[in-house]
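Can you read through this structure? Questions will come right after.
In this view, the complex is presented without one of its protein chains, the others remaining in place.
The letters A, B and C name the chains in turn, as written, and every chain counts its residues from 1.
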Amino acid sequence: MSEEFTPQELMVAVASREIRDGDVVFVGMRLPILAYAVARNSHAPQARGLFEVGLMRDQPASAFLGTMGDPPNVAGALWATRMSNAMALMAQGEVDLGFIGGAEVDRFGNLNTSYVGDPRRPKVKLPGSGGGADIAILSRRWVTLMSHEPRRLVEKVSFVTSPGYGDGSPGWRKRNGLLGGGPVAIITTLGVLRFPEGGGEAYLASVHPGHAVDEVVAQTGWPLQVSDRVSETSAPTDSELAAIRLFDPEGFWTRS
Amino acid sequence: MSEEFTPQELMVAVASREIRDGDVVFVGMRLPILAYAVARNSHAPQARGLFEVGLMRDQPASAFLGTMGDPPNVAGALWATRMSNAMALMAQGEVDLGFIGGAEVDRFGNLNTSYVGDPRRPKVKLPGSGGGADIAILSRRWVTLMSHEPRRLVEKVSFVTSPGYGDGSPGWRKRNGLLGGGPVAIITTLGVLRFPEGGGEAYLASVHPGHAVDEVVAQTGWPLQVSDRVSETSAPTDSELAAIRLFDPEGFWTRS
Amino acid sequence: MSMAQAIERFVPDGSTVALGVALEPLIPFAAGHEIIRQQRRNLELVGPISDSLFDQLIGAGCVRRVTAAWVGNVSEGLAHCYRRACEQEVPRALEVRDHSNFSISLALWAAAWNVPSLPTRTLLGSDILRTNPDLSTVDDLVEVKAVRPDVAIVHVQRADELGRAHAWGPLGISEEAGLAAGRIVISCEELVDASVTLSDPNRILFPETKVAAVVHEPGCAHPSPVQGFFKRDHAFHRDYADRSRTVEGFDAWLREWVLDVPDRGEYLKRVDAEALRIKQHRPSVPSDFGYE
Partner (left out) sequence: MSMAQAIERFVPDGSTVALGVALEPLIPFAAGHEIIRQQRRNLELVGPISDSLFDQLIGAGCVRRVTAAWVGNVSEGLAHCYRRACEQEVPRALEVRDHSNFSISLALWAAAWNVPSLPTRTLLGSDILRTNPDLSTVDDLVEVKAVRPDVAIVHVQRADELGRAHAWGPLGISEEAGLAAGRIVISCEELVDASVTLSDPNRILFPETKVAAVVHEPGCAHPSPVQGFFKRDHAFHRDYADRSRTVEGFDAWLREWVLDVPDRGEYLKRVDAEALRIKQHRPSVPSDFGYE
């Protein structure tokens, strides 16, 4: 580890590695915007970012973004259009990777951003899907980022806003008509969970530096499967950190 | 009759009188474009013209148009958009009047612009609907212009491209889910045919100057009903003629 | 027309109102604040996300139902008034019709094209299908029922008196919201001559026949951004998020920024508008609409 970094900075670095060169990435808000910027600056110079507000970009915006609709994200955009056109590309399978935030995720990668408790009288009303459900259903593969706490990584989400692998049974997505491939990783503050080929139940693939497998298991709301080949997550490289700090100079997203 | 005019000029003048002030008019090609220009210049200064190519205008174009997509029709337009947006307005009932050209019309106002004879091996292949069927079905009321010949005003069209009142039975349009009100006039080279309130069979409402009822009946492919109050069509006024000649200075549409 | 007059005439109690249709930019906060001042009740709000405007209208008790994909504070997270309404019926009960961003767009396209519903492949497998009666499943498709706002309130960069509006930047669901709505209220940064708007008919957002009013309301969208005019006021959003955590905090915020403020002109004096103003211009290269 070449220098100190925050858990958010590590998550951004890990997320950026999920972006392959040439990918069309449906970029969510917050950390994924930074992950896209880092990837473009390093291993994925041909990636394109698609924003549900109705933008496509190559270069990351050259000033801080509070939202994807902020003016710096428009200047230099490759396409400023309607949301439904961005969604059209995703519905056609033209979006390789999507990022989704979530309040709760379960062992099959289902995300809840709608209701904790009974939707008719919820314990907590969360903001809702936004484009989350669309990404979860239509993008070729997707990733979510989350704070690793038992109340967030739960046995069963009380509401499936954005479906992962449903009840975890083989072929659940196909059987239910979902076009995209489903989640490939849950990047948390403690480690990275992945899914078996074809989907199913999440397993612990790597643990972040400074944390232990037992701790991660203890912080997970279901009996977490651990890969035989569980490893330590690679720390952010110097260049990853430099890029993160270039695009979030005041640490609005990564240091608060 | 103040001066000589061609049958086309009379048809344009009559068509322009169908436009009420404030109407949104779905303007077809050829004579209706001129009719719209004449109406705007006289009794309907608040009319708006909608063109299926994706344009809305108030003022008629200030140079000759060979097609509705010609550059003079774009300059000064109030909206240059997609065709489907213009169609959306019509589907909502926001288009008061449409014009449709036709090769054949029958007693119930059904238009054929597709096939004479069996569609699988037609005697004549006509160009097709274009926006004709859309106007016939969705605009609040519509008008067609046609050369008055027995082969054009036929007992039964061999193909209903743009439906009028179908089989002429009461409520045919409503029963079949057609939103708009249907045809209100067939303006021909010999006279004006109208329809009873609520639709049904066309009747002769007026005969153009220089023609007789018997002649019109003889040139119609079905036993044409004649109104008890059949009149002579009012000739184009000086100002109508002046407007027609202003917008078709070389007689491209009205003198060929 | 003033914003007060436009709201008075075109947003009666019980209206279905589309707001914030460009997503994060161009949110017509001034219109929302006027709705609150005029104490409108039983509104149905329609929008994709709303970045705290919906939250304010809900907290002020104006809203009966929300039909939206997301209600929160984009940079800060949860919407506290929305939470209180859903969790505790404070200040009143709220009906929520959940959508995704794609499905709310389709609901408006359905209305724009005047069909009962449109099909989509999104939302399959989501519990949103269970809670929103406007969504149903047929075979492997979801049918999204048409949503027809009575009025869409849309802020744009410039418009002329007759309602030809130019907006630029991402447009979100602006177009379908305007076409779906019974009528449109335009608010604009700049009221310009028709020679400006008609110089570029491709940039005109709506048919003028749908536009019921044009309000010249500079700064209408604060604290949301307006390309070429204003940056987003992140600190203002954070302050709102902090203060709206409690009913008392929200009430004080509402008095300070809405109820005790007569109009947008006065509001802008209390904001450091100069710091937010975009000063470096990046004009688009013109297109030639010549014809002869």
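We adopt the following convention: a contact is a pair of C-beta atoms (placed from the backbone, for glycine too) under 8 Å apart; a residue touches a chain by one contact, two chains touch by 3 or more.
This structure is a prediction, so every number in the text was calculated from the model and none was measured.
So which of the visible chains would the left-out chain be touching?
In the entire complex, chains touched by the missing one are A, B, C.
Any idea which of C:Trp113, C:Phe206, C:Tyr240 or C:Trp253 touches the chain not displayed?
Of all options in C:Trp113, C:Phe206, C:Tyr240 or C:Trp253, contact with the hidden chain holds for C:Trp113.
One chain is left out of this view; which of B:Val53, B:Val154, B:Val207 or B:Ala235 touches it in the full complex?
B:Val53
Thinking of the whole complex, not just what is shown, which of B:Asn41, B:Thr161 or B:Thr233 touches the missing chain?
B:Thr161
Out of C:His33, C:Arg64, C:Lys145 or C:His166, which touches the unshown chain?
Once the missing chain is taken into account, the touching residue is C:His166.
For subunit A, which positions touch the chain that isn't shown here?
24, 48, 50, 55-56, 63, 70-72, 74-81, 84-85, 87-89, 91-94, 179
Can you name the residues of subunit B that touch the chain not displayed here?
29, 51-55, 66-71, 74-75, 80-84, 87, 91, 114, 119, 121-134, 136-138, 159-163, 166, 172-173, 176-179, 252
By the contact criterion defined above, which parts of subunit C meet the unshown chain? Give residue numbers in ascending order.
106, 113-121, 141, 157, 166, 168-169, 171, 196, 199-200, 202-203, 227-229, 231, 278-292
Note that in this section only the chains that are shown with their structure count from here on.
Tell me, please, which chain's centre (mean of its C-alpha atoms) is farthest from the centre of subunit C?
B
Averaging over Cα atoms per chain, report the distance between subunit B and subunit C in Å.
41
Distance between subunit A and subunit B based on Cα centroids, please, to the nearest Å.
Taking the average C-alpha coordinate of subunit A and of subunit B, the gap between them is 57 Å.
Which positions in subunit B are in touch with at least two other chains?
If we look for residues of subunit B contacting two or more partner chains, we find none.
Could you list which residues of subunit C touch at least two other chains?
175
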